[in-house]
Structure formats: structure tokens, C-alpha cells
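Excluded from the complex is one protein chain; the other protein chains are retained at their positions.
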Amino acid sequence: MIRFVLRRAVAAVPIGVLVTLGVFALVFAMPGDPLRELAGDKPIPAAVLAAKRAQYHLDDPFIVQYLLSMKDILTGHFGTTFAGADIAAQLRLRIPVTLKLTLLANAVQWTLGLFFGIYAGFKRNGWIDRSLLLTTLVLLAVPGLVAYFAAQYLFGVELKWFPVSGVLEGFPRSYLLPALVIGVLGFAGLARLLRTSIVETVNADFVKTARAKGLGEQRVLWRHILPNALLPVVTFIGLDLAGMFGGAIITESIFNLPGLGQFMFQAIKLKEGGVVVLLSTLAFISFILINLLVDLLYGVLDPRVRNV
Amino acid sequence: MTATGEVLLKVDDLSVEFDTPRGPVRAVDGVSWQVRAGETLAILGESGSGKSVSTQALTGILEMPPGRIVSGTAEYRGVDLISMTTAERRRIVGDRITMVFQDSLSALNPVQSVGTQIAECYRVHRGMSKRDAMKRAAEMLDQVRIPAAAKRVRDYPHEFSGGMRQRVMLAMALALDPDVLIADEPTTALDVTVQAQILELIAELQAERDMGVVLITHDLGVVSDVADNVVVMYAGHVVERAATAEALDHPVHPYTEGLLGSMPSADLKGRELPTIPGTPPSLRAMPSGCAFRARCPIAVDDCAAEVPPLLTVAPGRDAACLRRTTIAAKEAV
Partner (left out) sequence: MSDVQAVVGAEAQELGDGRTLSNRELLRALLRKPQFVLCSLLLVVFFAMAAVPKLFTSVDPRFCELGKSRQGSGPGHPFGFDIQGCDYFANVVYGARPSVLVSICASFGVFLLAGSLGLLAGYFPGFVDGLISRTADVLFSIPGIVVLIVILNSVADRSIWIIVGVILLIGWPGGMRLMRATVFSVRNREYVLAARSIGVPPVRILRKHVFPNAMAPLLAMTTLGIGGMVGLEAALTFLGVGLQPPSISWGSQFGVAASYRDTPHLFIWPALFISTMTISFMIIGDSIRDALDPKLIR
């Protein structure tokens, strides 16, 4: 077990270097002088410009800039944005926002997904099953963008059930609408996967064996069917959470939630290389961690993969 | 049929239908057989002959929609399993009547250790504690001759070879010392040497416990090896019932004859292997009268009129053939 974790951690390092280097390169390959962008139309004296450039090491060779950035990130010195805001403080403000959104959205998604998926899997061809397939198809098909807007317009502006944007009303009211939309759109894939998995497991031979042992339906369900049927869902978690960060960028922009997604997007637009690299590194690390946890979980649940 | 111990399991006139989108299909029609203590009964038939269906129906593992038991009884020691409530039947099935299946890798729960699965029998039917049940499970593994049983009890099904896994299934089926063991093609997925070992094991354990064994198979070799009596099935009907030795030496029904004739042997060297022409009929489109008549070398017009009843040709010998049961017996029966 420890060896497994170590092996994965070690393998992640070269990938991490590649990814951060790649992002760094992309960011600094972007044309345009960030300082000039910040200044806007006001002319800035050359000396001030030169000082700022030196402060941000903008004239040093590429590799040096990269290594300095990495050192700073890994030692927790996040510095400030070009506009002067303390990045660490920003993170402290924004991480909880994104976390709350993600948690709430996941709660909605998993509740709906598990409930409908399991129900449809067992009562195959019942009306819930049939309508589930159709509904999930529609939900998977509606582009997120459209759904967010529609929800915002319908429930926020017209019906006034939820605040339209911003976090003024705190948790959970401000987050409810975006979380609901993300969750409803997201449960479709989960429910389908679960349904298929249950249908397959129920027809498996070992279920026949369990019944032939004279086991009651409850025991067959909880100890034989579900532990096997839920396995594919575990891998789904990994993919799902990984996609969350990307989705956050759009959601937070539309609903004006001051989280990491919005931060990232603004940083890209303003060509804040440091912030982009920092957030990408964070995203990468959390992705690796989540996948590690998922793999560990899978190993605990399914003995067949343990010694591979 | 050779008769020794008391009748443990008696299936009488059992008919099972399946509801398909194109109408009901009769998987077994008027099937009757019985098994006594200490005896091995083989149910012989091809795929689709319905050989497994009667046993699945009586143990209650048949999927009830779309399956439907139309008529018949299955008596265990005189009590009808089919008319019992599910709860009552669950007390008997898995305890007094147990089953072993063909593909042990898919027939065992992949995420539970073999010990846990065997122990489950003790825990559910005997109310044992987890520790005691696991101990007994290890003992069972030893009884089916799995080496280092105490260690292997915590291993998972995928960590065993095919033959070993089949022994595990046997251990699970015999854990509670059942009266009847139903083995559904237990050796089909194994190679020949392992097959012999498993059959030997079943025979030994049967002798020790005076158990009745119902062996479902399509393999004539297996039948001649271990079965005392045989029931031959074709297209959902029983076509012949006899002691194995007699059925194989002097078959009455043309289908049994055809099966025997198509077994390869050294005597036939140099000649083309005779086969039964044609293929079994689809259960959805059964011919009128005798289901075998399209492929039968001695079929006459009357064979299409009605389904030939299973008649006793001689003591202990039953066959369902118009021609062989009305004409005076040709072979020495």
C-alpha cells in the first residue's frame, strides 16, 4: 500500500514538471507586455517600468523565471498580482467559495444520481427507467452554457426564487442555483452509468449462486449486488472531480461567484503569468491527489486490482 | 432404474413457460424425474433442451417474470417446493438442496473472499458467529482437498485456478451437508484431467454423506462415468428415462440412439462420423407432435399428430416414442 502511494507520487513528479513548465511556457509565450496592459493609456516613466520589470524578473531568461516561480510557489510565497493584491489573501478568500460550490453541486449530483440510477437499475423498464434514459439524454445534450443562462434567467430574474449572481446572500442561498444546475446536469451521466452497472450485475452468475444459497433478497442486495455494481462509479468520481475545476471557470463567470475559476479566468485575460502558473499547479496537485485517493479506494473495494 | 435409498427429490409433470415479446415459449413440458439418497441422476441434453430449467424452477432461482411455472410439483421429502412461500423455500434451498454451477469465476462474488462466501452459508442457515463460520469454512476447503486451506480461506476467487475454484464451489455447496446436490454442468469449463478429479471428488463426498446428486450435462462420457440413472431431454421434453448402463447399451428413443451413434470411437476409424442430421427446433417454432420427428430416421405420419407420451417400455425404462413403445420391443429391453 505504501509502496503503491510512493510509486504514484514519484511518477507524478516528472508529469508535474512537464505540466507546470508547459503552462509557464504558454503563459509567457503570450504576446503582449503585461505591464503595459495594466498601465492602460497612461504613459509610465521608463525608470518605473524598468523597476517593475526587475521586480517581476521579466527580463531574466525563461528558465530562470520558471525556477524562481516554482521556488516561490513551493515555499508558499505567492507574491502579489500586478495590480498589487496579495495573492495568498486572494486564495484564502476564493478557495472557500469554489469549495462550497463544488461541495453543494456534488451533493446534488450524487443524491440524484444514486437515487435514480439505483431505482432505474432495479425496476428496469418501469416508467422511471424509461423516462430516465430520455431525460438523461436531454440533460447530457443541453450545453452547460445554455442551461446556466436559462436557469439564471428563469429562476433568478423572472421567478426571483434565487439571487441572480454574487455571494451577497451567503451560503447556501447564493450557491444554490448554480449548484443545482451543475448537479442536475451532472447526475445524468452518473445515473446512466449506475443503471447499466446494476442491470449487468443483477444478471451475473454469482447473484444466481447467492440466491441458490437460500439468501434473502436484502442480503443479496447489500452484500452481493451493490458492492459489485458500485465499482464503476468509483472511477467516475475521479473523472468527475477533475472536470469540476474546468467547469468552475464558466459557472463562476456567469454567476459572478468570486472563486478560483473566476480568478483563473481574470488572470489569463490580464496576462498574470504568475497567477496562472500558480493556479495550474494547484489544479494539477489536487488532480493527482484526487486520483490517488480514487485508486486507493478502488483497491480497497475491488481485490482484483490489488496486486497489479 | 436402479432403486436404493428413499426418494429425496421428486419432480412431477413440471411445465415452465417464458414470456417473450413474441409470445410465450415453453421451456420444459411435463417433465418428471426423481432422485434417491446415494444415487446420481444425470439430466442429459443439448443447449436449449431445458435441462437446467427444471432445477432452476424448483430452487426458485428462475427469473419469475419472464419465467412462469405453469404446472407441476417438485417434492422434497414429500413437501412441494413450488407451492411453498419464498421464505419457507429459502430455508430448504441452500441448506438441504444446494447447487453448483458451471463457470466458477463468474459464479463466485469477486469482491468477497472464498472463506466469507462459504461462511455465509453457516451464518445464514445455522446462525453461527463469524469466527466459527470461518473456521468451518477452512475445514470445508480442506475436505475438498484444497492444499493449505487455512491460509487460502482468505483468498479471493480470482486467485484460484479453474479446478480449484470448482472445488471451492463444491465446498460451499456441501458446507451444510445437504441431502441433494444439483450440479449444473460442473465440469464443462474444465479440461479433461481436472474434470475427472472433480467428478471423483463428488463421488467420494456423495458416498460419505449418502447424498443424492443431480448432474446436468451434455457430455455422454460424464454420464457413463458417474451416473446411476439418466434422463434424456430434447426440446423441453423428457424422451427417455433409464438406468445408465441400459440406456447406453440398448437405447430405446431414436434420439438417444443417435447420440450414442455419433460418439467417436476407435471402431469407427477410417469412416465418416455419423451425426444426427438437422438441428434442434427453435422453442418458438416447435413442430406439431414429436419434436424430434424432423430428424428421426424412423418417423412416420402419426408422429406429427400428437406429442408422444412417456410410457414405460419395461420396468425402470421409460421412453417417449410412438414407434418404439407400441411396436413390440426390437432390442432386448
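By letter and in written order, the chains are A and B; residue numbering begins at 1 in each of them.
Basically, a residue touches a chain if its C-beta (ideal position, glycine included) is under 8 Å from a C-beta of that chain, and two chains touch if they have at least 3 such contacts.
Predicted model, so just to flag it, every value in this text is computed and none were measured.
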Contact set of the excluded chain (shown chains only): A
Per the touch definition above, residue among A:V5, A:L18, A:A50 or A:L93 touching the missing chain: A:L18
Residue touching the undisplayed chain, where the options are A:Q65, A:S174 or A:S280: A:S280
Residue in contact with the excluded chain [from A:L6, A:A51, A:A89 or A:A150]: A:A150
Those residues of chain A which, in the complete complex, touch the missing chain: 15-16, 18-19, 22-23, 26-27, 29-31, 137-138, 140-146, 149-150, 152-153, 157, 164, 186, 189-190, 192-193, 196, 232, 236, 239-240, 242-243, 245-247, 249-250, 253-254, 264-265, 268-269, 276, 280, 283-284, 287-288
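The rule is simple: only the chains that are shown with their structure count from here on.
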Gap in Å, rounded to a whole number, between the CA centres of chain B and chain A: 54
Residues of chain A that touch chain B when the two form their complex: 204-206, 208-216, 219, 223-224, 227-228, 231, 301-304
Parts of chain B lying in touch with chain A, wherever the complex brings them together: 59-61, 89-95, 98-99, 101, 103, 106-113, 120-121, 124-125, 156, 158, 169, 172
